[in-house]
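Reading through the structure tokens given below for one structure.
Apart from one protein chain that is not included, each protein chain of the complex appears where it belongs.
On to chain A.
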Amino acid sequence: MQDPSAFTLSGRDLIGIEGLSAGEITGLLDLAEEFVELNRQIEKKRTTLRGRTQINLFFEASTRTQSSFEIAGKRLGADVMNMSVASSSVKKGETLIDTAITLNAMHPDILVVRHHASGAVALLARKVDCCVVNAGDGAHEHPTQALLDALTIRRNKGRIQGLTVAICGDVLHSRVARSNIALLNTMGAKVRVVAPSTLLPSGVESLGVEVFRTMEAGLEGADIVMMLRLQRERMAGSFIPSVKEYFHYFGLDEAKLRYAAPDALVMHPGPMNRGVEIDSAIADGAQSLIREQVEMGVAVRMAVLDSLARKLPNA
């Protein structure tokens, strides 16, 4: 195995999983393993990013992703600044590109960006001189989520290749689903999506998934059950009749989980709608990896920041 501490990504930025090779994904996961160990020690600090400035630019509210990136940057020794839309000039009408140019003038080394429009992070990345990490753009990609999910799977199953992963719920609005589909396909897993037809993107099969419209069929023999948050804030336009009916047919409860493999594990990117897409008993149960996912999130983001920073000038 290649030395993880010498690993770098081929690009300057991490905009999406699409375009990453299996080798790059494995390299990031191996590096993240080291940070998992580090994060469990009392002394969690590294100095790899000392002197570097990391700006977390969030145009969309986020608690766990933003704090995860903040902790990751700080543990690597970077100066981290959080900028959220509520208190920024974007609310005063400044465009995305002007914001990018303004921040760029302050010489950050790493920009972590979340935006509500697909493609916005890539657009911003073209206008700045530093590394850009996509922390979620519209319904397009959320690469660090897919990486942390992969790390969680690999640590619990020992592999990703050959596993059957069922991604269930609001695939239509989900960037998590798109990034996971790309990553799992690259790593050789069998990917299924399970959702009512109104919550499936048109032509979803072409992304490399098998499509199921019932949990019973979709979970049959699955090794991993990945639940998605029902994005009720994007639900204008009658996608499902009611939360009650949705939970009845697509909410993960014990009865539905029994269709999956006996040692199946349950994941959720959070934040959860308990009683909507997942029953509390499952979320907190023995098969749930949901808390571990959060832990892996910090380690994976440290790996991403570290490997990108290695390519910065003067590194």
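To be clear about the criterion, a contact is a pair of C-beta atoms (placed from the backbone, for glycine too) under 8 Å apart; a residue touches a chain by one contact, two chains touch by 3 or more; residues count from 1.
Quick note on the criterion: contacts and distances are computed from a predicted model.
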item: Hidden subunit of the complex - UniProt protein name among "Cytochrome b", "NADH-quinone oxidoreductase subunit K", "Dihydroorotase" or "Sugar ABC transporter permease"; value: "Dihydroorotase"
item: Contact partner of the left-out chain, one of A:204, A:228 or A:305; value: A:204
item: Touch criterion as defined above, residue of A:95, A:161, A:198 or A:280 at the omitted chain; value: A:95
item: Listed residues A:24, A:60, A:109 or A:141, member touching the removed chain; value: A:141
item: Absent chain, residues of chain A that touch it; value: 95-97, 115, 117-120, 122-123, 137-141, 175, 178, 201-207
